[in-house]
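Mind having a look at this structure? Questions to follow.
The other protein chains are all here in position, but one chain of the complex has been omitted.
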């Protein structure tokens, strides 16, 4: 059961990431792409967690923490850039 | 302390730099004093290292007490001792010169200068490939920072090229390292060398690819023909004491080539190609460097091209690949490094007094100290052009003598013509700079005592090398001999070779391990490797340093 | 029904739900026609989806493998704090950049023009035409403010 | 050993002028002469031995590897030259003491002269060919300095450069020849070389050697067609001309020919080369001497001619010819030095050297006139002067030679012409200066006057002080005396010299004015007659000559030089066009080529380890990565898009690290990714964002091909390695990580222990980058756009409220996480570096959310100091092991039972990691915050104390 | 006073301690001790970065609020999912200007985030004078109803929690 659930979940997440990539490529505007990238970061968290479950290991888990934190900060940086140009002022 | 002698050339400048950075910018005179004192101490250290290496023994220093090939070791042989000493001598002149005022044109000059020395010494002393990369990066980054010291259009423009090319170079370095590691499974140079000698033909070809790529990277640093274009503008635009110090930078590349050619790739089939590359590249560099010398319209550019000619000379000599040529090239290297440094410093002094014209080779106002500077220029010019009676001539003679029947055919004419080009260009430069001045009273600043002593310090090498030609060339002969006998190196540094174990992860487990928590292990291979390793470990971590140092230097014989 | 089974069932459910929500969130990004609408999916769906997956992992390790593992909670908390901020900032950026929205959008934003968002928009270089994939939506021409 | 004293004394003499500068010119000059005189004395003490044909030599080892020894010899040939160098040298020094004007920097001049003297002595005494070459080049160099002594004059500078160029070029050729000789003989020692004549002549390199050696000798001795530098060297002060360009340096080439005669001579190649060149030079020099207007010009060309004569004699090669050559060397030195001195006197007294402006000086300067008359007659070869003797011998040899077979008759004919011309210019010199009526009305003459003062300077002309004419007079008298008593005064010397050159072949000879009425005498008479005739018709002659004169050699030389320099510049600029793209392309091409060369030796790209199966996830990941990379490249004109794509690649790289079991790498990559992102966004703001113009398709094609080739090489390399089993030292680390390093995370243990030294270097690099950027940002002023590319003004929300609040919440959490990551590092993925980046990024978020000023007010920390302290902690940890007698960075750890807490591990590696942490935090913030701050009023600038330095950027 | 000095934010400290324990997933004495040290130390270090935040006056209300929001999030997701999965139904998006009653920064943030996370709305802009919040609704039929709804469900509880 777990394996099947993992399969389903993994497939869905991977599909979600594919959509993100599509949006990233298509745009049409920078915020669209940024949104896609940010979502991709978040989906990557799920990917790592699912792979961790799959492999039955916690070794890579901190990567999820880092992605959550750092993805947010880099998205904020780009937003600030788009809003104000200068990100530290 | 003597057992830690090998690491002092790295730690001393580093600690000096840190102390300088912590002391802030409060007192310029303190910074200068500290920097000069530390560099002076390095000169003494260099002498001690020369003395130690002069005995013919090779000493090693196992960092973290992890023996080679597992840990990083510093290795002192004749060549590395010579390079460290040479760096110190050059740096001392530069730092003296810089202390006259160039150091305050930007921030943290002395600290970065010391870190540059740290990088250089580390690159010369390390016996580990990857550690060499790290020290390369330290010295490169320090050189970037020093190059930008004081800012200005020309520097920034030239610096951008220099930095980008070197970054690509660093990337290639890593690729080459990766391939070499993939083929040999080790990073220690001596270990890599002996493993390359035993590789199967298949893997040996792989290692060749890495080796050839690595040589391209080193050639970029050393600046030979298709890869030297960054050099003229970079050297010509650098602040004088920095440009002078940069005289050793190309030699780092050369040093690395010498090291890997004799220690790592000595048994590799790639060596033939490497030597051909060096030989032809070196010759072409002499040719185009000589042309550039003729074309130079500025004294700094002229000196930069002279550096190129010397690089070409050294490289072609390294491409000859025998003991005599290596000995000759080391002799020439010592001379050319110091004189190029002196010339950069002199150019600055001359430019300073010529007002707007600076070092451009056009008529300008009279110099303040025409006799003194002219005399110094004369000595430097004679030395660098390879005219008797100074060391350049001896170096050239040694090199020409070292060439064999067929090599001669290419080397001699080029070398002689390049010498002639240098002579023509330098005589023209000298006559414009010192003779063809406008009427009127000189108004430039008088050269500072520290500047003069810095330049003189380097300049003295030219006559000194002539006087000491015999002992020096004895040393370089012995150095070349030592280089071509890597067995000594390997034997003192490494435990007897144990065949490397297979990867513990067996092939089948690679694919199957995906799902199960406990991957399959080929137990037989595991026991094999643990046996092999445990015998290594027994020798790896030594109980105490006293033993380490003694065992490696082979005691007093 | 042993504990492991319940745990397994719970984990499986959470995983599937998580996957579904996450996928839905991203699908919204594909389906909707303007940026502001596309924003809704990821901020809500993806966040919740990932939350589910995280909880699933926590449950799995803690209950199923009996190795307490609570970091997932931390990440979930973190995501729930940051996701809306990301959404908000992205929307703000979208407004600032005068992104077009579909004509059927209701409401108006008159006073924002002067005060809060960028102004003096210059003519933009010609942008590619939006492919009008679905004929029935042809009426919903895209409009843009500030022109 | 006394031999060594000869060069040493003259060398020591170089210091005398400087030391005695304060004593006044006279005394200084006398003092300067003392040491050379002493050296001369030493030479003379050996004469008796040398006259009997002995060779005295000494040797000190210098550079045995090179075959270069400090070896000197004294034989007859050396004696002849040493007497000239030292004897005439002293006279000229004496003369120069009067010649130079009082305000000139004479000490330098005299020092150079003595140094030159040393070099010349070195050439003639060298008992080692390499040593000879060293001194040879030294003379070129010193002649450069001496010719250019009046450096304010452009002709002096040009003449000096030309002389240096030509003679050094020859010197370099000579070097090649010498090295070849040394190679064949196996030694550079003179006696070995001289003894190896047959071996050399038999070598296949012989023609090359002869060519090279002759090139050296001919350039030095101004033989046609390399003669042209000599007349231009006349810009030198007259003592220099007298010394270098008549009696010594120009004779060095001839000396070399004589010296190497036993080794290289006696072949038809040698003989024909020397004869032809000598003949051509003889006639050519004499012809142009006749056409010169400048006194020194006449003397210079006559020198050329006479040197040709000597070369001719050496070429003829019969024993008597060689004796004659040696004799003429002596004679020429005597009369030419005297003539130069007199020319100097005339110039000194009248202010001009133009023969057309001079005349009638006999009454005004009788003594000078007498001296000139005597020496000039010697030069013309008029009996009873010494010149007549050697010329007679030449004519004899010319008549008897059979060198050219049937064409040999050409030789005496040409020699006759040369002799006639020689008579003519000698007489012209004497007549023109002392007896001819002066014609100041000549306008053309005034225009071309070389003297500065156009006024009738000769009115005040009178004989100079004794010191100035006595040396010349002495020499002139000597010319007469040698002519009258050759067997007493010259024969022993010439005999011993000949012994040195041709050994047993030395003939029994008899110098005499009268050999009977023979063909040579007839020819002499004809020559004198013709000479007078030529002088008489001189004006017509010059008119004809001016038509015939080919282009001036100087012009050719100068133009050639300029052309070469221009060509060099063209080549250099073509090669170094300042395009980074080209330099990169070359680097890449080299890398591709060399690597491909290595790979081509690989039999099969796929190794024996085989392949692992691919899974869907990996394929998808690869596609995303490839998509990201390619679109980042394609979108480079839309920079933000390119950046976002780059970010995708970065994320995928971290996921790849996760996929292939490298958690630490994944974490590091992720945290570095964010820092780089922020960095690049800052860059985006400051760099112009307008898309660049389109690139030509050809260029694009080139780039694409290059990039593809590189990609293929990398892929091939990667594939080749991946499909082969790597046998590495890795197992040691896995085995030793826990027992030896005290940590279960092997990667971390490698970083802080096994290879902690690398890590120390790495954080040094990071700190250095910080320091470097600080340098770059110093006083940087930038244009700050007021809106984005599309013209939308920046939002008025400087610090969005919601971001402010969230940043505030995140900071403590992030710090907690970084502590967590830090502490687990040694045993599980994590560590100081990642923790440091998390801290740094969290703090950066504060800067972004709240602005620079607000944040730095609350965080009054100097980031460089943090970084440095971090480095210091790391180094100090490393140094700590010294206390226990272990090498730098030896780690130590232990497990301690702490009450209530339990077994806890304490490791020095942790301390080291703290250093890493601090260094990373400090360096990252130093870079990013500084960069951020340049748009604020807190831009980095140097402190006031350092601003007194001249404004930077001027250089 | 003294406690304030060494424990500037008890709530934060508690959160940090809990977070720490969650992170290390252990309740050993050593970890608790370490957690305590960090929970006390980090606020002391970061306090300089705080702007005055309101105290949570009614933690229980907060708990209820959180639960309600969580529930709403689930509902919101289902709603949005339906919208996404049924392309036939054309949504009617719209912008609404929501007048803000709370003025505290934390409260506004909390409200804005809540709005973003809950049914069909995303907060897009807070006006400079903090008087209004611009909201983008995915499917809006009645503007006033939405405003009322938001006020009743979220803003009022928030006001109560912080008593502002």
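For clarity, chains are labelled A, B, C, D and E in written order, and residue numbers in each chain start from 1.
The rule we apply is simple: a residue touches a chain if its C-beta (ideal position, glycine included) is under 8 Å from a C-beta of that chain, and two chains touch if they have at least 3 such contacts.
By definition in this document, contacts and distances are computed from a predicted model.
**Q** Out of "Biotin transporter", "Na+/H+ antiporter subunit C", "SUF system NifU family Fe-S cluster assembly protein" or "nitrile hydratase", flag the one the UniProt entry gives for the chain missing from this complex.
**A** The chain we cannot see is, by its UniProt record, "Na+/H+ antiporter subunit C".
**Q** Looking at B:53, B:95 or B:134, which makes contact with the chain not pictured?
**A** Counting the whole complex, the residue in contact with the absent chain is B:134.
**Q** From the list D:154, D:268, D:488 or D:708, which touches the chain that is not on show?
**A** With D:154, D:268, D:488 or D:708 as choices, the missing chain is touched by D:708.
**Q** Which of D:41, D:622, D:861 or D:898 sits in contact with the chain that's absent?
**A** Hidden-chain contact among the options goes to D:622.
**Q** Considering the complete complex, identify which of D:3, D:125, D:730 or D:848 is in touch with the unshown chain.
**A** With D:3, D:125, D:730 or D:848 as choices, the missing chain is touched by D:730.
**Q** Pick out which of D:65, D:273, D:572 or D:745 touches the chain that's been left out of the picture.
**A** Answering carefully, the residue with contact to the hidden chain is D:745.
**Q** So one chain is hidden, and I want to know which residue out of B:73, B:139 or B:177 touches that hidden chain in the complete assembly.
**A** Going through B:73, B:139 or B:177 one by one, B:177 is the residue touching the chain not shown.
**Q** Considering the whole complex rather than only what is displayed, give the residues of subunit D touching the chain that is not shown.
**A** That gives, for subunit D, the contact residues 577-581, 584-585, 588, 611-615, 618-619, 622, 625-626, 629-630, 632-633, 636, 639, 642-643, 646, 649-650, 653, 656-657, 659-665, 668-669, 672, 675-676, 679-680, 682-684, 686-688, 692-696, 698-699, 703-704, 706-708, 710-712, 714-719, 721-723, 726, 728-730, 733-734, 737-738, 744-747, 750-751, 754-755, 758-759, 761-763, 765-766, 768-770, 772-773, 776-777, 780-782, 827-829, 833, 920, 923, 927-928, 931, 953.
**Q** Given the full complex, what residues of subunit A touch the hidden partner chain?
**A** Touching the missing chain: residues 55, 57, 59-60.
**Q** Given the full complex, what residues of subunit B touch the hidden partner chain?
**A** Within subunit B, the residues that touch the unshown chain are 130, 134, 137, 141, 144-145, 148, 151-153, 156-157, 159-161, 163-164, 167-168, 170-171, 174-175, 177-179, 181-182, 187, 503-506, 509-510, 513-514, 518-519, 521.
Throughout what follows, only the chains that are shown with their structure count from here on.
**Q** Could you tell me which chains make contact with subunit C and subunit D both?
**A** A, E
**Q** By mean C-alpha coordinates, which chain is most distant from subunit A?
**A** Ranked by distance of C-alpha centres from subunit A, the top chain is D.
**Q** Let me have the rounded angstrom distance from the C-alpha centre of subunit B over to the C-alpha centre of subunit D, please.
**A** Distance between chain centres, rounded to whole Å: 21 Å.
**Q** Could you grab the centroid distance between subunit A and subunit C? Build each centroid from C-alpha atoms only and quote it in angstrom.
**A** Roughly 11 Å separates the two chain centres.
**Q** Which whole number of Å gives the spacing of the CA centres of subunit A and subunit B?
**A** 46
**Q** What parts of subunit C, by residue number, touch at least two of the other chains?
**A** Those would be 20, 27, 39, 47, 67, 69, 71, 74, 78, 81-83, 85, 88-89, 92, 94, 96-97, 115-117.
**Q** Mind pulling the subunit A residues that touch 2 or more other chains?
**A** 10, 17, 30, 34, 56, 62, 65, 69, 76, 82-83
**Q** Can you check the complex and tell me which residues of subunit C touch subunit D?
**A** Per the stated touch rule, the residues are 78, 81-82, 85, 88-89, 92, 96-98, 115-122, 124.
**Q** Under the definition above, what is the set of subunit A residues touching subunit C in their complex?
**A** 1-2, 4-6, 8-13, 15-17, 19-20, 22-23, 28-32, 34-36, 38-39, 42-43, 45-46, 49-50, 52-53, 56, 58, 61-62, 64-65, 68-69, 72, 75-76, 79, 82-83
**Q** Using the touch definition from the top, list the residues of subunit C that touch subunit A in their complex.
**A** Against subunit A, the touching part of subunit C is residues 8-9, 11-13, 15-16, 18-20, 22-23, 25-27, 29-30, 35, 38-39, 42, 46-47, 49-50, 53-54, 56-57, 60-61, 65, 67, 69, 71-72, 74-75, 78-79, 82-83, 85-86, 89-90, 92-94, 96-97, 99, 127-128, 130.
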